[in-house]
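Please find one structure pasted underneath; my questions will follow.
Apart from one protein chain that is not included, each protein chain of the complex appears where it belongs.
The first chain written gets the first letter, and so on, giving A, B and C; residue counts start at 1 in each chain.
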């Protein structure tokens, strides 16, 4: 049978690097690619470097805050900085981002104060920011659900005539973030159908970090994930997810394409979850340290620094200043976290509906009266 | 960008025949294909011919019964006889078939008395046959749900060691039938994921009859449906769904492959729904008569007859005898339908559970007592 | 306007809403050229174009999920689910996403999405075409759930649901689509959406229902006159929030309450009505609140559905039972 085209490439089976877009090697060497080019200057690369360092610091601090009991749980991004910072910079401010629960780096690039991310993990809210403020949606915990929202929002952009005018400050698109595990969900696969049918300006950005909790990528797919896109009628591309120049270039190309009215693109950012799934997970139960070590040698931050150093684009002063900035951010985060007020009990009854329901209001009143019995003045005063 | 491989082939855009496996032209000429071969003799082709004629008769009779108020609704197979008879014969008796609601032809091949199909459409039951009797499951109305059942059953076959022994009378697989519209459902797409991950011996047989009620195939997919299979890691093939030799050969190859333990295959049978979606549908509201006429010239039955005639493998006596057989079948169906008893009211309480629930039993008793008030002796006597 | 069926009234209501606000868009299977399998959207794609009346791919989760995205972008999508039994693939999007977005975002994101569901039985259909899923939605905070029962309500309620900033599950009694006609007074001021209403006055017993059973309840009340029994009929209209004011006022007078619906009795709306009314009217009730509804079996084959669905006789039988206490 000649029909079978689904087998892994010999390349992959041989355990080699997968065939992906790479513009910066793990050693920090620039390489060229036929289709994708990095057109930024050293300033931009320095910005990437800075954002990656800060994103990692956010992650480290939040992890520590969880260990100290200040957060209930934390989902680490360790190792995925290049994928996220490249994706973040690859979009434009008018593009709307639909994150999953791990896109702390993208949030940072979008200008969201990282402290705002902590509320969800501390248990004081379900997402403490206004999505409209930075065109950055709430974190989504139900795996894959947001990919359909991103597609629908993109359909709305088309309906609004915000696609294909050629004005890069006006035309817009959406980016749907999700993981390799999510690629198995019906919702994600249906979002490919809708995106293709409506030619929606949406970029599917999949961080294939090789694991969905304890399930390795082989449990979800026998083929590279990006193969799915052309099957549904739009381009798919695999990029070295630990190479920020490449993730940036590929995202920029895909969003440009979407904004131009040429439809969706699927990006598979091939990377690795260096940490645990979350702070409650114990990866030693299901994966080998050797793998982790191998990926550590492909660290996304180290290679940018090596590149910048090789060009004398950073010096020790820059690195030290950045370190100080990161320290400040860490201190800010710790303070913000500890100072975050617990929600008022009666806030629990807020916003169930946009137009208040008499039933919820009655329950609010009943509970307020109940609390008043105990003389919990806090309960009354906080609303 | 060189990544885009999802565009329609020039062939298709030009409005030509799609690129598919064909072994018999619309004119009844045998043609050869590199990968698929018809290895049957004239007897087998005559059997195909007979089954297609009988399947069409079942369809015509049931449609008429609906018009006469004997059935509540009927889902016609008109035009899809070759797809179904080829698929039916391409399986082996030990293979388990998971139909949708239109596989009357497959049912016929599996030896199910076509009269048994009518109960569902008459409203006397939800499926009047025992799936185990002919390894033919109940019709499934919720679009796509059965594809996961077929995949799970196939996983069970593997677990039972009924795959890959090389004994064709022992090894088994499943066939999941579904339509082009169903291809958009999350369940169908998830079934591809599971089938690939578990290398399940399941054949996905999609009758792309170009329509999902009023939605043309373009609403579901911008690319040929069979492209999806390799993306998930197994072969996909498009076959002329109006060519019974081809649908047979392709199904036989796919089921052989599945039974041999080589995993799933996706078959897209490219055909056309000549009738309405169901007897309650009015296709003139959404499609042109010209299309229907064009497809009429590709009638699946006419071409087999032409082929058999060209080989002198049938004569007028054969055709007449078959006509008589079909008449008998029609009379049998009409009688069976009219004689089908209405369900007893209390049968409504049967089989909610395998192990009876006191609540349902109490409701049964209560309703029996209620009916007894009206002296509806029928209600009491029938159980 | 001449007298119209519920189907035509809904069509007119949708048209009016679309004319009033160009952010209103329709989505669903076969809603465009075909006008929906029940023709509720008949002619709307022709008049408003493909951008506003979108034929969707065959995937309910995808339809509701993209409708949520459209709503986030400022649209007011009205989704048609083809039949009640096919809403379940979209259940996750409805229950975990649509229902919770306002709450999660502290009111920053509003999702004015209407999900229209032709519901209930009595049309002789095959399985999955006659379900009554209302309790599953009404149990979900964040959703509002309404059911219309007649053309006049259909016309106004669909417009009110579209105008509402909350997600609304809009249940349409499919067996009434082509039933009794009524005159539409386009200048009338309709009752607020989330209110119930007494549709027939009576003295002896309060019969509470909604959607397809309102007609049955009114017929039962009419028939009961001959027995000298005066039945007050309340059409709940809103199932979440539940407006039990009229029911409670009535129960205090009559002392007897019967709740009727097509849905399975177990954990159906009747259970909630019974629990609340009993708590509010404990000293007024002469009998427990009784329920009559679909049995706790899957929806049976069509030829038995008249046994499954509560009809006039079964409703009156339950009313009689309320007088045995």
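The rule we apply is simple: a contact is a pair of C-beta atoms (placed from the backbone, for glycine too) under 8 Å apart; a residue touches a chain by one contact, two chains touch by 3 or more.
This structure is a prediction, so every number in the text was calculated from the model and none was measured.
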Among the chains presented, those that the missing one touches: A, B, C
Omitted-chain contact residue, chosen from B:19, B:35, B:130 or B:323: B:130
Which residue of C:23, C:76 or C:104 touches the chain not shown here: C:104
Contact residue for the chain not shown (choose from A:121, A:153 or A:295): A:121
Contact with the hidden chain (one of B:62, B:83 or B:150): B:150
Positions on subunit B contacted by the hidden chain, ascending: 96, 125-128, 130-132, 137-138, 142, 145, 147-157, 159-160, 174, 186-187, 190-191, 193-194, 197-198, 350-355, 357-360
Interface with the unshown chain - residue positions in subunit C: 61, 85, 88-89, 91-92, 95-96, 99-100, 103-104, 127-128, 135-136, 138-142, 240, 242, 264, 266-272, 274-275, 278-279, 282, 287-291, 295-298, 325
Missing-partner contacts on subunit A, residue numbers: 72-73, 101, 119-126, 141-143, 181-182, 184-187, 212-215, 219-220, 280-281, 285-286, 342-343, 345, 347-349, 352, 359-360, 363, 367, 370, 374
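Operating definition for what follows: only the chains that are shown with their structure count from here on.
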For subunit A paired with subunit B, centre-to-centre distance based on mean C-alpha positions, whole Å: 43
Distance between chain centroids, defined by C-alpha means - subunit B, subunit C (Å): 36
Multi-partner residues of subunit B (at least 2 other chains): 184-187, 219-220
Two or more partner chains touched - positions in subunit C: 56-57, 59, 61-62, 89
